[in-house]
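Only one protein chain is missing from this complex, and each of the others stays in its spot.
Chains: A and B, in written order; residue numbering restarts at 1 for each.
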Amino acid sequence: MKRILALGAVVLTTAALAWAGADAQPKAGGAPKPVITKAVKGEQCVEPTDIMRRNHMEFLDHHRDQAVIEGVRTKKHSLKECINCHASEKTGSVAAAKDDFCVSCHSYAAVKIDCFDCHSTKPQGSVAMHPLNAETAHYKHQLAAQANSKVSAEEMAGVAQ
Amino acid sequence: MSELKSMSDNTPNSPERRRFIGAAAATAAGLTIAPGVILVEVAHGRSEEQGASSAVRWGMLVDATKCATGCNDCVTACSTENGWTPVAESKHAKQAPQWIRKLELQDPLTQIETNLPMMCQHCAEPPCVDVCPTGASFKRADGIVLVNRHTCIGCRYCMMACPYKARSLVHESLNDTQKADVPRGIGCVESCTLCVQKVDRGDGNTACAEACTAAGHNALLFGDMNDPESEISKRLRELPTKQVRADLNLNLGVRYHGI
Partner (left out) sequence: MASITFREVEGSSLKYWLLFGGLGLFVLFGALAWNTMHHHGHVITGMDNQIVWGLPHVFAVFLIVAASGALNVASIASVFNKPMYKPLAPLSAILSLALMLGGLLVLVLDLGRSDRLIVAMTHFNFKSMFTWNVFLYSGFFGLVGIYLWTMLDRSVKTYSKAAGTAAFIWRLTLTTGTGSLFGFLVARELYGTAMLAPMFIIMSFAYGLAIYLMVLAAAYAWTGRPLGDAVMMRLKSLLVVFVAAVLYFVVVQHMTSLYFTKFHAVEAFILRDGGIFTTLFWVGQIVIGCVVPLVILLSGLGKQRTWIMIACALVILGGMVQMYVTIIGAQAYPLDMFPGLIEKSSFYDGVVHGYTPSMPELFLGLGGVAIALLVTVFAIKVLRLLPASLDDATVAKLEH
């Protein structure tokens, strides 16, 4: 008798879970999809997007050991330079708001970021040093110059870095 | 392109004007970048692919006879450059990091007072490096003793081991107030880095030494102790200097005159 009851409980629980799980698929529940805001500077990233998406951590890991232990301060895979390009225009940061560049993907993938306990999330000082910026540093100037509608004072202030 | 040819020089969208604006913009961009390039050359800084080299040994000479009583310029400069809160402004003074501090010494027999800044001595044989379980506390090839915060587990053994009380633990979250050039974070240990971020980009000097010189005291001199022609090497040959706790035989990177 006990065994039948136990078996029955197992079957019912499994069925309930399956029913609950099945229903969830079509609904768009769960984490908000990541917002990949385009970087305001530069035409492309230092590596192709699909490679970056999967391997950015490897680049960062290798570079950080070289930078800290050996003092090699190349800019290509430098976290600071990533931040310089990818900082959100709204928050000025890569990890302040939920849809900022690093946080949006990482919260979707549920992978905790350890970087920003120590690293600043905001660019500071001259952002013109990145090689990619040399051609496109005034991209926004060009945008503003070609605008057909009026450019507001705040936009111009934001452009004049 | 006939439309272009028909435009005169005075119209806003003329090619000549565009070229002028383009040239002006390029000059402006060049002028922005140029100072960095020039500084790199003047301070014979390394290129960014080059790592730190043991051909160089960074060190500091402190002239305690020139250190002014009550002056905290070096401490202020360090806290500004590296982004730590000066202890006077800290809510938890006993837990506040202090990368550099002014020591006031008094001889009980003669009442003679001496002032000097005390910071990480960048030992050639650092006890903190010996005891660190993960190797996070390490000595770079050019003699700067650093904490690799990627590997620091916050065990504070280096703080126990340091004979100069140079190290501090970051006791609370810094809430994104760090300088972009100076990452530092909760739970990790830190100390004077000889402004490694400035050294690596070729500034050739530390914030504290710059501030002391700017204030006119000239008590701090930073430089390459391996270069016999450097300012610091020449001064070290002129002035008698001592190492703090010299009996420990740690071969310090910071030498003091006047103690």
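Heads up, the rule we're going with is that a residue touches a chain if its C-beta (ideal position, glycine included) is under 8 Å from a C-beta of that chain, and two chains touch if they have at least 3 such contacts.
What you see is a predicted model, and the numbers here were worked out from it, not measured in a lab.
Taking every chain of the complex into account, the chain not shown here touches B. Summary of contacts with the chain left out: across B:N82, B:S168 or B:T206, the touching residue is B:S168. Only one residue from B:V189, B:A207 or B:M225 touches the chain missing from this view: B:V189.
Annotation for subunit B: contacts to the undisplayed chain at residues 75, 87-88, 92, 94-98, 101-108, 114, 118, 127, 129-136, 151-157, 159-165, 167-173, 186-189, 244-245, 248, 259.
One rule holds for everything that comes next: only the chains that are shown with their structure count from here on.
Computed from the mean C-alpha positions, the centre of subunit A lies at a distance of 31 Å from the centre of subunit B. The residues of subunit A lying in touch with subunit B in their complex are 64-66, 68-75, 80, 83, 93, 95-96, 116-126, 128-129, 134, 137-138, 141. Subunit B meets subunit A in the complex at residues 25, 29, 32-33, 36, 46, 48-52, 138, 140-142, 146, 148-150, 173-174, 176-181, 183-188, 196, 200-201.
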